[in-house]
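One chain of protein is taken out of this complex; the other chains stay put.
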């Protein structure tokens, strides 16, 4: 993918050398990119009155690996700008309700798949080491990302010291972060439509010399630009919901990788926890349950 | 799958008619079911000194569709009983770290896939209707499930009235639920190792005549037995982490399905919200961002 | 008290008719009101080179009931403007540490006393009725006031239906309030230094026709101006802490008054709750404790 290239600029720079039909496509995209991003090559061609193959060649001319590649970038660029209302109307127009249902799940699976494919193991391992070697670990997430931040904190608290989840509360997030130093790391979770305050807070800790690990959806997301290390997992925007399924899968992998590095400590921790859970009946030990089954 | 059959009891009932080799397998499983559940047919055979095909026939004899089917049930039955320490040791013994990483993602994808395959559209639609037609909707989740409960509440709050997320807080969960009536619905999210208090609370509201929609991992989970409607999505237990990826995907589908039924109201709601978000700069509108890209 | 009069403007209007010594006082106050507000008449006189009695007459001339009355107003006007740093320096200069300690408690008691003296029973009763007759009751408090909001919600939840505490969380406070109607009431708790967002949110619900009950520190506070009903309880600002003791006392009275109006329902509710608490060992029943005492 051509992450750091601006599609619109690319079109403008190459406009002169485009064919007459390609120019029609270019003009349409620049004026209606919100819609073009979700059209097939055939439909886009139909819309501007050219053949599907002209659309495909248009993508080639701009240097993309096919129309799908161009379309992906278009989606990437615009998604932060689409309001929720626009997104709802896209769903209403494009999908039967039956299809929509499966689409949600299929999209979630393909996002996890993409996450595995795109992951850079060295970068991932770098994040693991940074977390293990920091004095304090802050996990920042607001709005729907606050649940991922809480989930990550829930597990990290079992296995490492000095973990703080930073989210909306009585103390402002800036107050919660105002003692970070260059020995700490902040894990910032930021998904479209990127929360302004998350970005402000990441910039704030960056100025204090603190390392930032971003968990976000693309290298061109505003969070990625602030981060020292970026871990990518796509989100799935269908209608008014931003599915955070792939990011959750990434967080699982992160927690397990950190746990593995801690080795036998982990077993010891969980032995102690197991005693606590047993003593305070935290979990349902299924003896009675199984008896019920057997005697049914 | 034979959801409501108890494997151990099945073995006992059929013990007499088993071959000599099959009896060895049966005895091994009853004594070591924690380990047997994660062995291949070949390995299990090796362990008890019989051929792989004997193991496969053993599964057939008990009425399973192959050894994998028997193994799945074995895993289902035991997972609630395996302590976290046992689960960590399973991972340590079975997986190279490289594989583990991919295994997490692959397992998450296969769980989503299983969720789609197993979903009963009528049951799902029934849950949607029950939620839309209740006076109040309570969403109950504790421990790691509290993040799913919060996530579901985050979105339902936008689109329906009288949604309350019930989770650990100053008021006990029983206090938070003590005014439920038979006109309300409680959505209970319960995953292994099933929180005792979640189950107690679901029984408590059930006695009050309240309908219960369970989001859980199997029809034999303790939550499923309490629920009027059960929505299934598997969890992914690797080491000390319970991945809640497939349940999150299910929750997305649920939210969208409810939203679709609300029709134009949704568009109106989000138009109002869009005004609020703009006025209070909740989201990062990317004008500056894009300018930066263009001028880089 | 002369709540709605601006001291500074008053001085300017009366400047011409002041004596020479009084003019020195007037000029000092206008330039140093942050400090003057915390000086005794004697010290203020000393500072500008006039006698204590000149300072007292200065207050009379402006129409105050003595210097203390003028000083109170000065404190009221400025308190919202004093930054925390200024407040810390005031404490450092004015108080021995020993005195400070007692000052905190004495100030808290005098604030409660002032709350009882100033309370208008009709207004108070009006608030009680409004809360009992609303469809939904929202309790809004941010920052240190969020603990009062939570505390009020903790108890109201036992005795009335449809109580929601609105405070910083995954959903923005505007989103939490965006379904209020003119049948609902919002109780807004707002103390110096008044949170901007609380005020914005109260204005927001006011536009929607919702009744606002303000719990705040003075009739000239920004929250009082938005409120339909204002309940007053002073806060106690010493150094960097805003004591919310008197407001908590007011909230207790409010909860009990609402409870009394519910009559026998309350007894029934708490009988049910008592069963829950007993069943789930919420409270420490002191049998063992007393045995210990007896056997010591």
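Order of writing sets the labels: A, B and C. Residues in every chain begin at 1.
The rule is short, and it goes like this: a contact is a pair of C-beta atoms (placed from the backbone, for glycine too) under 8 Å apart; a residue touches a chain by one contact, two chains touch by 3 or more.
From a predicted model like this one, the values you see are computed outputs, not experimental measurements.
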item: Missing chain: touched chains present in the view; value: A, B, C
item: Which of C:158, C:178 or C:204 contacts the chain that the document leaves out; value: C:158
item: Per the touch definition above, residue among A:150, A:192, A:214 or A:247 touching the missing chain; value: A:150
item: Per the touch definition above, residue among C:11, C:48 or C:238 touching the missing chain; value: C:238
item: Contact footprint on chain C, counting only the chain that is left out; value: 4, 6, 8-9, 77, 80-81, 83-85, 88-89, 91, 97, 100-102, 104-106, 108-109, 112-113, 115-116, 143-144, 146-148, 150-151, 154-155, 158-159, 193-196, 199, 220, 222, 236, 238-241, 243-245, 248-249, 252-253, 255-257, 259-260, 266-267, 270-271, 273-274, 281-286, 289-290, 293-294, 296
item: Residues in chain B touching the chain absent from view; value: 142-144, 146-147, 167-172
item: Touching residues on chain A - with respect to the absent chain; value: 150, 154, 157-158, 161-162, 170-172, 174-176, 178-179, 200, 272-273, 276-277, 280, 282
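One rule holds in what follows: only the chains that are shown with their structure count from here on.
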item: Cα superposition angle of chain A on its copy chain B, in degrees to the nearest 5; value: 180
item: Distance between chain centroids, defined by C-alpha means - chain A, chain C (Å); value: 43
item: Whole-Å gap separating chain B and chain C, where each centre is the average of the chain's CA atoms; value: 47
item: Overlap residues in chain B, where contacts from two or more other chains coincide; value: 150, 154, 158, 273, 282
